[in-house]
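The structure follows.
Only one protein chain is missing; all other protein chains are in place.
So, chain A:
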Amino acid sequence: MTTYILRRLIQGVVVLLAVSMICFIIFRYLGDPVLTMAGKYATQQEIEEVRRAFGLDQPTHVQYGRFIWNALHGNFGKSYVSRVPALGLILERFPATFELAFTAMLIALTLGVGLGVLVSLNPSSWPSRLVMAGSLGGISIPTFLTGVLLIMIFGVYMGILPPFGRGETVQIGFWRTGLLTADGLKHLVLPATTLAMYQLAVLLRLTRAGMREVLAEEYIKTAWAKGLPPGKVIVKHALRNVLIPVVTMAGLQFGELIAFSIVTETIFQWPGMGNLLLQSIYETDQPVIVTYIMLAAFLIITINMVVDILYAVLNPKIRYD
């Protein structure tokens, strides 16, 4: 088990290094940051000064070394636009994105698994067929369309849910939360539902497929033969086996939800990291873009690792891998 974790850690570090290399190349060679910073009408001398001030006159490997060194110290440079540390800028937005992704995941996981189990038990009933058709929609309808439709129905037409912004928030230490006020929760409903839709459909279909397979297994017959009530057979004996792939999938999705909630955040003007990224792309604010990519890679790799280890714990068969 320890060697397994160690191996996963080393793999993670290698991937992060690779990402950092790509980030560095973006940073250094896609567009000249000096021009962005100094402005279009700067003189040659001003340009040289800026170049030196940001260390952009040094040889490539020195710059990369310094980039890594700084990154290790949480220093990804300052935003070209707002002139404050890029990491701070992003971390400030992190709670909003995390709460959105977390709520979306919660919705996707509970509804996805719950409905998946129900559908697997009565595959040919018409409510099941309806749910399955709906899940196809969830997979194929693009996020922006779901978002716009929800805004139109609940925000504009019925007017019962706020269509944009985060609403009232409360600051707890460094964390600004919207989960503690009624207004904040209300604002969360539409964007979280929008973000959850695709993942919900995926988890539902995965759960249903898994349940149908497991329910036909011999050990389910054994469980019935023991005299167990239906709830125990379905949850304890069947679902427990299905949860292994489902939890793995949900974990992997969670990293993606945090890192790539850009579309949803834009539609709902959610003050999260995704919104910041989009803004930074418009402004070619490379330190922020690079920091975002590094952070996203770090989050996804960490979550994958946790999921893998969880998988090993849940599944007795790979415990000694």
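Heads up, the rule we're going with is that a contact is a pair of C-beta atoms (placed from the backbone, for glycine too) under 8 Å apart; a residue touches a chain by one contact, two chains touch by 3 or more; residues count from 1.
Methods note: contacts and distances are computed from a predicted model.
This figure omits one chain of the complex; the name its UniProt record holds, of "4Fe-4S ferredoxin-type domain-containing protein", "Peptide/nickel transport system ATP-binding protein", "Putative sulfur oxidation protein SoxZ" or "Sarcosine oxidase subunit beta", is "Peptide/nickel transport system ATP-binding protein". If you put the hidden chain back, the residue from A:Y29, A:W69, A:W175 or A:Y219 that touches it is A:Y219. Interface note for the absent chain: among A:P59, A:G159 or A:P316, the touching residue is A:P316. Contact with the undisplayed chain is limited, among A:G159, A:G173 or A:G227, to A:G227. Along chain A, the points of touch with the absent chain fall at residues 217-219, 221-229, 237, 240-241, 244, 314-317.
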